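Note that one protein chain is taken out, while the other chains of the complex remain in position.
Moving on to chain A:
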Amino acid sequence: MSPASRFGRRLTAVIGALATLSLLLAGCSGSQAEPGKLVIGVTTDANALFPWKATQFQSIAVLQNLYGTLTEFDKDLKVVPGLAESWDTSKDGRTLTFHLRSGVTFADGSAFDSADVKDSLDKIRDPKTAAVAASTLASVKKVTAPDADTVTLKLSGPDAALPSNLASVNTAMLSSDDTEKQLAAKPNGTGPFAFDSRKPSQTLKLKKNDAYWGEAPKLDSVEFRVIPDDDSILAAMQAGNVQFAVFDNPVVGQTAEDLGLNVAKTSQLSYHALQLNAKRDVLSDVNTRLAVQCAIDRSAVLDTAGFGEGKVTGPITSPDYLSDPDDRPCPTRDLDKSAEYLRKAGKDSLTLKTIVSQGEYATSVDEAQNLKSQLADANIELDLEVLESGAFVDAWVGADFDAAVALNGGREDPDGMYGRYFTSTGNLNKVAGYSSPTLDKLFAEGRSTSDLAKREEIYTKVGRELEDNAAWIWLFSGFTYTATTANVHGFTPLESGSLQYLRTTSVD
């Protein structure tokens, strides 16, 4: 036998041995789901466990299950009692009194009372804490705790959005005995689940909180397992290691369906928009902005860049106050009107420095390119600057753009959603680039009444004012895709993206 063929045989043997080894190892693996234990696949690790400073979606999803808030949202995003059983507003709207639930304890066993609420609200309002919700509590002047079950908020003026703002985990109630340092490592809340353990960038485990004041969760444990890649999460779901995942990329959502997983599509409060910066000379004339608005076919952007997965939208996306997407100067694309507006502005063309983020969400660059080609027909040039997400945030925060292709998070209450952008004193007004006395007045009116019908009327006006002035061009809102394996039951996805209904979820 020649040496060559002997090597050939040996090579076959080596490859054979490797293959056998891998099959053998494969045969050994087989950890399937256990009843009562839910494993959620997430692409990124929670970056902060201190609820007052967490804004990242992944952190919020975890913290919502660990911490309680004074108010909560139900399935339809209506404000319902949380740690406060009820609340009443004084006639002049300047005093808000919360009646707290009794018998509530923190995960460490200590009792929850009005002193914890006062301490929490005072610390959130203190600039030294650097809490992100400080601005949403700006109307609160003084917090008092007359007895263990009552907390009174003195306001500088009526603030109908306050109960809704207090439902955010950024205003979570913490024990006055805990420090930020302790909680950043080991959360201690009043939520349906309690913190169990964490391996950074690998896994974060929660366990059932037996002392939870509400109905006891059906799951014994919830684990957030970090699997950095969407495809790897799908593979893990196929293998049965992971039972739950939320995707925002339409292609991945489709793949999950093709693989036979249960996929629930939920429309989102967040919205895609072409933000215009009216403080820039080139867009300071309302006619130039309307020229841009009329030249855009929103369905075309949704169909080409967003795979048709979503719906065309106006400014307000929350179900109670939903804007009519056609309530605007050009509900459909109208190039003649666009040219007319451009003429009125005394121009025959526009060039807009437009920032686009790369990689922050799946469809950003495609949206920008579609918009660019549509606007080119109207003699409007989008000068695209595709930026890495850090650079995009820097430019966005500094309002260093004429236009920005953006995906902005929505809120349940339209005041919380847009008050900070489009009022002249709003803390994001610099970025929004637009405000007017009319809007200031409308937002103030909206805050001063808690009558839903009246508020609906007011925010319809707000929406129309924004559209008539083409402050921004609202395009569409997309879906999220909640994928579950067949043995997962009882989860309700919310338009806010919240995972709070893990408390009603079971695995069999």
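In the analysis below, contacts are C-beta pairs under 8 Å (C-beta built on N, C-alpha and C of every residue); 3 or more make two chains touch, one makes a residue touch a chain; residues count from 1.
What we mean here is this: contacts and distances are computed from a predicted model.
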Answer for the undisplayed chain, UniProt naming, from "Sugar ABC transporter permease", "Acetyl-CoA C-acetyltransferase", "TIGR00153 family protein" or "Binding-protein-dependent transport systems inner membrane component", is "Binding-protein-dependent transport systems inner membrane component"
Among listed residues A:P35, A:G390 or A:G490, the absent chain is touched only by A:G390
From A:V80, A:A239 or A:A486, the answer for touching the chain not displayed is A:A239
Of A:K75, A:K199, A:R343 or A:H489, the residue touching the omitted chain is A:K199
The listed residue (A:V140, A:V431 or A:I458) that touches the chain absent from the view is A:V431
Logged for chain A, residues touching the omitted partner chain are 2-4, 6-8, 10-11, 14, 18, 21-22, 25-26, 28-31, 41, 45, 47-49, 53, 55-56, 127-132, 134-135, 184-185, 199-203, 225-229, 231-242, 259, 387-391, 393-394, 396-397, 406, 408, 420, 427-428, 430-431
